[in-house]
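So, subunit A:
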Amino acid sequence: MKAKGAFSPDIIAFCCAQSAYQAADTAGSMRIPYPENIRVIRVPCAGRVDVLHILRAFEKGADGVLVLGCHEEACRHLSGNVRAKNRVQKLNTLLQEVGIDGERVEMFTLAPNQGFRFARIANEINERIKELGPSPVK
Partner candidate 1 sequence: MATAFKETLNSGKFVVTGEIGPPKGTNLEKTVHHIDLLKDKVDALNVTDNQSSVMRFPSLGTALLIKERGGEPILQMTCRDRNRMALEADLLFAYTRGIGNVLCLTGDSITVGDHKEAKAVFDLDSAQLLHMVRILESGKDLGENELDGAVKFCAGAIVTPEANPIEPQLIKFEKKVQAGAEFFQTQAIYDLDNFKKFMGYVRGLDKNIKILAGIVLLASARMAKYMNESVPGVFVPQALIDEMATAEKGKGVQKGIEIASRLIKQLKEEAICDGVHIMAIGREEVVPDILAAAGL
Partner candidate 2 sequence: MDNGLRLGVFLCDCGGTLSKAIDFSAIKAELEKISDVTYVSISHDLCLERARKVMQEDIKDKGINRVVVAACSPELHENGFMNIIQAAGVNRYLLSMANIREQCFWAHPDKGKAAKKAMNQIGTAIDRARFLEPVEQTKISVNRDVLVIGGGITGIATVIELSNLNLKTTLIEKKTALGGKLNQFANLYPVRVTPGELLAAKLKQVTERQNIDVLTSAELIDVSGQAGNFTAKIRSGKKELVRNFGAIIFATGCDSQSPGQIYGLEPSNNIVTQSQLEEMIKSSSKVEEIPQSICFITDTSDKHSRVSSFSVLENALGIKEKSGGEVCVLCQSLQIDGAGLERLYRDCRNKGVLFIKFDIPPKILKQDGEIRIEVEDVLMSGERLTLSCDLLVVEETSMPPLDSKVLSSTLNIGLDARGFYQENNVHLYPVASNREGIFFAGNCHADLDLMRALTEASNAALSAYQLLAQEKITVEAEKTMVDPDKCRFCLTCIRACPHHAIQEFRVNHEKMVAQIVDLACQGCGICAVVCPAKAIKSKDWSDEQILAELELLGEHV
């Protein structure tokens, strides 16, 4: 295993096009830096993110996964963000069964103009995954 400092985790961020994806754009427009190893996948709604997508991400070698959706009660599709939250919860169980720390996946909500929040979340998860080390299934 590489030294902790040298480990640059692969993190996938599923971002709702209605909010989080735009928040990532806002972060860029405001030149708020965040780790470049966060890779954004744009989805129409956090509710489009399937348990399977996240499991596959780990199969493909992700060290951590973020699901980023709209604030509660602000989902354009009413329940999409709530569903995503429930799925992340279910996923934690599925991952734990496999032996992957549930801490590696988390759901956050944010608004399109929250560039700082996006960057803060990205930094936070990056630090956390660095702490946890590479995914045990890599």
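In this text, contacts are C-beta pairs under 8 Å (C-beta built on N, C-alpha and C of every residue); 3 or more make two chains touch, one makes a residue touch a chain; residues count from 1.
Quick note on selection: all candidates are chains of the complex that A comes from, given by their letters.
Remember, predicted model here, so these are calculated numbers, not experimental data.
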| item | value |
| --- | --- |
| Candidate number, among 1 or 2, whose chain touches subunit A in this complex | 2 |
| Of all residues in subunit A, those that touch candidate 2 in their complex | 8, 10, 12, 17-18, 21-22, 24-25, 27-29, 31-34, 36-37, 39-45, 47-50, 52-53, 56-57, 60-62, 73-74, 76-80, 83, 87, 119 |
